[in-house]
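And then subunit A:
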Amino acid sequence: MAGIDITALSTVYPNGVRAVDDLDLHIADGEFFALLGPSGCGKTTLLRTIAGLEQSNAGTITIGANEVTAVDPGKRGVAMVFQDYALLPHMTVAENIGYPLRVRGQSKAAQREIAESTSAGLSLAGLLERRPAQLSGGQQQRVALARAIAMGAEVLLLDEPLSNLDARLRLEARTFLKRLQRELGITTVFVTHDQAEALALADRIAVMESGRIRQLGSPREVFQRPASVFVANFIGSTPMNLLDAVVVEDEVEVADARLGRPLGLAVSDGDKVTAGIRPEYLRLAPRGTAGGISGVVSTVENLGVSSLVSLECAGGVLVGVTVPEQDEPPIGSTVTAVPEPGRLLLFDAEGSLLSPEPVPA
Partner candidate 1 sequence: MSTPVDLTPAAESTVDTPSRRGRIADVAGLGVGRAVAFVLPALALIALFLVFPALWTLYIGITDYQLTGPAAANPQVIGIGNFLTALGDTLFRNSLWLTVLFVLGSAVIGQNLLGFGLAWLLRGARPWLRRLTESLVLLAWILPSTVVAFLWFAVLDRDGGTLNLLLGTEGTAWLVRYPLISIILFNIWRGTAFSMLLYSSALAAVPPSQLETAKLVGASGWQTVRDVVFPHIRGHVLTNTLLISLWTANDFTPFLLTAGGPNHASETLPVFIYRQALEGGQLGYASAISLLLLVANLVVAGLYLRLLRRRS
Partner candidate 2 sequence: GCLGSPQQTDTARNADAKELTLTITGNSVVGGKNAARAAWVTDWVIPKFVEAQKAKGVTATVKFEGSGAGDEDYKTKVALDLKTGGGADVLTIDGIWVGEFAEAGQLKPLDELLGKSQVDAWEGWAQIPKSVQGLGSFGDRRYGIPDGTDGRVLFFNKKLFAQAGLPSDWQPKSWTDILDAAAGLKKLPGVTPLQVNAGTAMGEATTMQGVLPMLASAGKPLYRDGKWQAGPALGEVLEFYAKVYREGLGDPLTQQEAKGRDKSFAQFAEGRLGIMIESDYLWRGVVEPTRGVAKMADRDQVVGWAKIPARQPGVGGRDFVSMSGGAVNVVNPATKYPRQAWELLQFMNSAESIKARMGGGAQVTARADVNDQVLAGDPMLSYVAREVLPVTQYRPPVAGYPRVSAALQQATADVIAGRSVPEALSNYRAALSKIVGESNVDAG
């Protein structure tokens, strides 16, 4: 097992796209690390550069004690699971899992043995003679994992390993993956564009945009105190409300309403800021409650035990509020949403978070 050290790494594609841009990152030994970001931000490129599948243009990569920047992919001690699993369709499950050994010229018996030992822990035992096409998506994913493990690598790289599963399987596979990583303790880097996945699985998350890391932190940190509008927008299973606001003394004015604001910030009266509040941190209160925003209920989306209510407020501003199932307001009614204390965030004109003090967890 080994940690990963990346310094000043840049990867530029021949067409001039700087997909990874002067990036520094340390991933600890045994950590489950997520790379999160919108499509095209360079997640896959970073992962592939670590694997050696893309050649970096500058910077160094160290895995464990070895600098591997110019080492062949096969010799870096990394294993990778691709989004489509890349199982070889003409080989059985056992042959697929044993393939890394076959390439190294090891005996058929050794290949078989590793297939059996690896598959046991992944509940694949009964499937060894099947071909990938005869497996469900979740099983295929596990075979790909088994093959990666069979490689005996120190670092496991996963490129959107869940995105090819259907919604239900994805949830199950998530829990499974988390447990597996815990058990193996293998350093794992995991690419996703699904914030829910990143939050659920990772020890730490790097949120990327345009080849750079915008925020690095634990899921909780990233969720509660996004460093910028960009991150705020990206994290959360319902999008954060980001509203144009003006600072007025100890409050901010948002869509004709005044909300209490965090104090101790470097803002002054009349400053234009962005007020951010998650739908989950808004409570519905009777119409006209002070310190809340009023609006007309336009749509209600059922989220299971809760619902996402969209309010159309003054000036056409849309505000989302998550309410427990029993509190769903009727469409067309006017209600007021009040932020929970300490949950309102302010972002400056450039979109950076304005609160200097961490909110106690």
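How these were chosen: all candidates are chains of the complex that A comes from, given by their letters.
FYI, a contact is a pair of C-beta atoms (placed from the backbone, for glycine too) under 8 Å apart; a residue touches a chain by one contact, two chains touch by 3 or more; residues count from 1.
These numbers were taken from a predicted model, which means no experiment stands behind them.
Trainee: Quick check: counting C-beta contacts as defined, which of 1 or 2 touches subunit A in this complex?
Mentor: Candidate 1 is the one in contact with subunit A.
Trainee: What residues of subunit A sit close enough to touch candidate 1 in their complex?
Mentor: 14, 48, 51-53, 72-75, 78-80, 82-86, 88-91, 99-100, 103-104, 147, 151
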